[in-house]
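Only a single protein chain was left out; the remaining protein chains are all shown in position.
Labels for the chains are A and B, by order of writing; each one numbers its residues from 1.
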Amino acid sequence: MSNNYRLSTGGQISRSEPILFKFNGKTFRGFKGDTLASALLSNGIHLVGRSFKYHRPRGIFTSGVEEPNALVQIIKDQGKTDPNLRATQIEIYEGLNATSQNCWPSVKFDFGSINNFFSPIIPAGFYYKTFMWPASFWEKVYEYFIRKAAGLGKSPTKKDPDIYDHSYHHCEVLIVGAGPAGLVAAKVAANAGKKVLLVDERPNFGGNLNFSNSDYNKINGLKPLEWIKKTCLELQNNKNIKILNRTSVAAYHNYNYLIMVQNLTDHLSDKNKIGKIRQRLWKVRAKKVILATGSIERPMIFDCNDRPGIMLSSAVRKYINTYGVKCGNNISIFSNNDDAYETAITLHNKGVKIKSIIDIREKSDGTLPKKCIELGIKIHWKSAVIYTEGYKKINKIHVMQLSKDNSSVIGRKLKIDCDLLCVSGGYTPAVHLFTQSGGKLDYDEKKHYFFPTKNTLSQISIGSCNGTFGLKNIISESQEKTREFLNIKEVEQLSVLEPKSGDFENIWLLPSNKISGKTKSFVDYQNDSTANDIKLALREGFKSIEHVKRYTTTGMATDQGKIANMHALGIISEITNTKLGELGTTTFRPPYSPITFGALVGRNVGQFFDITRKTPIHDWHEKNNAKFEDVGQWKRAWYYPSEKENMHDSVQRESKAARTSAGILDASTLGKIDIQGSDASEFLNRIYTNAWGKLAIGKCRYGLMLNDDGMVYDDGVTTRLDENHYIMTTTTGGAATVMGKLEDFLQTEWPELKVYLTSVTDHFATISVCGPNSKKILEKVTQSIDYSDSNFPHMSFKNGLIDKIKCRVMRISFTGELSYEINVQANYGQSVWKKCMAAGKEYGITPYGTEAMHLLRAEKGFIIVGQETDGTVTPVDLQMDWIVSKKKYDFIGKRSLYRSDTMREDRKQYVGLLTNDPKEILEEGAQIVAEVKNKPPMNMIGHVTSSYYSPNLNKSIALAVVKNGKNLKGKKLYVPMPNKTIEVIVSDTIFLDKEGKRLNA
Amino acid sequence: MLIIKCPYCGERDHSEFSYGGEAHIIRPKQPTELSDDQWAEYLFMRKNIKGIQYERWNHSHGCRRWFNMARDTSNDKIHSVYKIGEKPSN
Partner (left out) sequence: MKKKYSIFALIKNSLSYHENWQRAWRDAEPKKEYDAVIVGGGGHGLATAYYLAKEHNLKNIAVVEKGWIGGGNTGRNTTIIRSNYLWDASAGLYDHALKIWENLSQELNYNVMFSQRGVMNLAHNQHDVRELKRRTHANRLNGIDCEWLNVEQVKKFCPIINCSPDIRYPVMGSTLQKRAGTARHDAVAWGYARGADSMGVDIIQNCEVKGIKRKGDAIEGIETTKGFIKTQKVGVVAAGHSSVIANMAGLKLPLESKPLQALVSEPIKPVIDTVVMSNAVHAYVSQSDKGELVIGAGTDAYISYTQKGTHEIIEGTLKAILELYPIFSRLRMLRQWGGVVDICPDASPIISKTSIKGLYFNCGWGTGGFKATPGSGHLFAYTIAKDEPHSLNAAFNINRFVSGDLVDEHGAAAVAH
């Protein structure tokens, strides 16, 4: 038997461009323009995959996006392999290497098919009823084997080398689908001057008209292909329209926001893929949307309707007309409508033998059935296929007559040999996008489909997705509805020739001569859910369609029910005797067809995952071997190890230098807010817990900010630059939210206050120089500032100059040392830093990072918001009662401090901890108990918030919050670690220089 | 994703805005005179309406102005936007 199923002429493939590709290790030939499916079929291959549950052999069933069976893995290398692609959508290219999935050792001989043998005892939901004994076996034994069987294709194991892109698009009219309806609408819209975007998921336009029989369908006297070509050419030459093929609309969101994915290179040869973007995600905002998404042909549900060689009738017509491929030599057709007769005539005219047509209808008065009779094709009216034979390929069908009411089959069983069975169960409008957008459906009891009705967006559906069938109707509806929708006066009229069509009749589940328990009538092919599974679910009380779907997994395969859902609903409606309109549908969830994570993420991978904020001095830190830590989006210098140092050594050295001579810190990341206006002082009064009215010009003050729930939110030093001018600093992480909060209060609660806020975080570089020699260094760096204590005391500020550059110098300290903070315009930051380094050289000035800064402030017991606090700590808990004004009538958070829980005396309070062994450093986050027990649970009374080894005190120190801590000073507590328990003594939070002498050293 | 008409800037994409919760909850002028219950009502209790809700939005990636919006939370349809201090138009 010849394996060549390619006709010698015809089709839209490029016969001068043969392409070699691999399937399951063997090399085959196809032509440019082929899909993997058409190329395989041309080589006589139907068997492509195995089903998920029973591993039944499955063949190519469709010709497009709805394919449930023919899934393959494309292999290139470890980083570039694609699981679960549909052979019906893959355009072949030189170098294509595809394999079958979910089978071992091969698709022809698959051990997994043993499941088919067990199928009688593993119906829908069987796993809920077993694998429970013994309890310990679930994960180790049962689930272990279930997971072995899980999945279809395989994930790549290396990083994806391809790049993906995002694009934004705005248009007046988006038209989804370039079948006859979409093309007509596009022409009408573009000719009227509208800015149009027309997209279609397929490489070629024209939809199903593309492979219609040209003897029976004509537009303006043109054959379908001629009309499509002419129309496309006109559109391409119209400047108002942008056209995208291979572009699938994935999601239709509220406010006409649509997400689509364009495939740019998957169809190209490996060589031509190089350097190109693989896929582009389009985000489209359209003023108006026209859905012309077409319809999907339905299968027929009967016993063993899943064998390779059973295909949708429209797919068979497409393969022969578009690709010149006949899918069999001896063909039967099973139908309930006239459309399948077009397939029959097409095949017949191309010399392929039509053995028989089985039609559930009594008759049809359509043009095409009449023609078939003329051609001498045998038609079995009022009959049904009840069974098929052939394990890896169909070879026989069993046919019986239907009873008058279609509820049973009668008469003699007829066995007909065939190598292909075309099935046609009518068409289901593709309403996916319409319902995603919030549109409502109605059910047409006569025509047996759901169709769009109400929607709230500026949108219409036209053509078969709107339930309009027949070329004439589709074209006139598209013209008229588009004209009306876009408010266009006149459109060119088109004359259409189409065959007269007979009525369509529908039986959701065909009767069988067997008892139903013995049949396997597949509804969801990929997931192997059968009509009996649906019946079982209903019998067990799973009545809602969502329950049936979840219990049987119908509609949950990779085609998301494009083939299965209508019949599942139909069967449920018949069995429960509920009208389909009342039953409704399951939710159509995005995406319409699967989209790669890569396309969804676009360029936002690797270094573009998130913004990296760097200070103006960053380069210097990098050159000087700084290690960085991530603080929000900022990179902050963490410590500066010399070649031989580890982190501990480096931090110890830096901390020591800051206290013995001079240290320098890049504090540019601190949030800075410029506050101006005649009510600025009053504003600060309301924002901070302490009083601000009396702060003199030129002075600085530390402030604590609460949320209205009374919990510490942020802190920092604010300086009064002038009568009505303050500069506030915030924590690095809190800068943006503090700014937002201040603006919020100002605009919405206190609009009467005259205050203006400007975030200046990025406008200033902040350099902190501390240590006993800091004053001498500052004197060298700045001009015109008198650094005497009397002129420039602690917590004050001076304007100054560094050469000609203006600077602000604050004498404030987060280390407890004599300390100055220089603020200069950001772009001078690095040169001022270098100036400080040069000036401090004689004193051994040492750059220190955030780790040493944390250590130094811990020696002084200064809190870090977010470390000592966690959103559950009040200023009173921090023993900072001194900063909470009792006199102020109100400030944000005040009222909350007087609730029953926040007033408790034994709340967790801020304390210091010292270990017995000065070398023992507690772990940050370690929990504290008063009483150690042999085993948990133990009553935890607090935790370690900060912990360091202090080189200045030569011992470890720690900060903590402990229940009733302020009354426990000197008491012994315990820190139980996994391998030991550490004794600690509660101490003051200030470990060094309690009197604050060093500030004026 | 919504399209929001900022009363100061006009129609902009949702991604330029941030949400600020239920509107017209006025911060008490004399918090100290409230009972704990009354204060909790202000701080935490929310209508959380399914239907038309009056809510606050901020054009945070634009003019940074706060404004109010009437939106149906059952379908995300925006019925009106209005400035702080104003009443909804319908």
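Note that a residue touches a chain if its C-beta (ideal position, glycine included) is under 8 Å from a C-beta of that chain, and two chains touch if they have at least 3 such contacts.
It should be emphasised that the depicted structure is a prediction, and the values quoted were computed from it without experimental measurement.
Undergrad: Would you indicate which residue among A:Asn532, A:Thr615, A:Thr766 or A:Ser956 is in contact with the undisplayed chain?
TA: Candidates A:Asn532, A:Thr615, A:Thr766 or A:Ser956; residue touching the omitted chain: A:Asn532.
Undergrad: Give the residue, chosen from A:Gly10, A:Gly95 or A:Pro591, that touches the chain omitted from the document.
TA: In the full complex, the listed residue that touches the missing chain is A:Pro591.
Undergrad: For subunit B, which residues reach the chain that was dropped from this view?
TA: Residues in contact with the chain left out: 1, 14-15, 18-19, 21, 36-37, 39-41, 43-50, 53, 55, 73-76.
Undergrad: For review purposes, identify every residue of subunit A that touches the missing chain, sorted by number.
TA: 52, 79-84, 120-123, 126-133, 135, 138-139, 143, 146-148, 150-160, 162, 164, 251, 253-254, 257, 259, 283, 515-518, 532, 536, 539-544, 546-547, 550-551, 553, 558, 560, 587, 589-591, 594-598, 600-601, 604-607, 609-610, 612, 629-631, 709-710, 866-867, 870-872, 896, 899-902, 923-927, 929, 935-938, 940, 943, 976-978
What we mean here is this: only the chains that are shown with their structure count from here on.
Undergrad: Taking each chain's centre as the mean of its CA atoms, how far is subunit A from subunit B in angstrom?
TA: 28
Undergrad: Using the touch definition up top, name the residues of subunit B that touch subunit A in the complex.
TA: The touching residues are 1-3, 13, 18, 20, 26-28, 30-32, 34, 36, 39, 43, 56, 58, 60, 64-66, 75-77, 84-85.
Undergrad: Considering the complex alone, what residue numbers of subunit A touch subunit B?
TA: Contact set of subunit A toward subunit B: 253-255, 257, 285, 438, 456, 708-709, 740, 743-744, 747-749, 751, 889-890, 894-896, 898-900.
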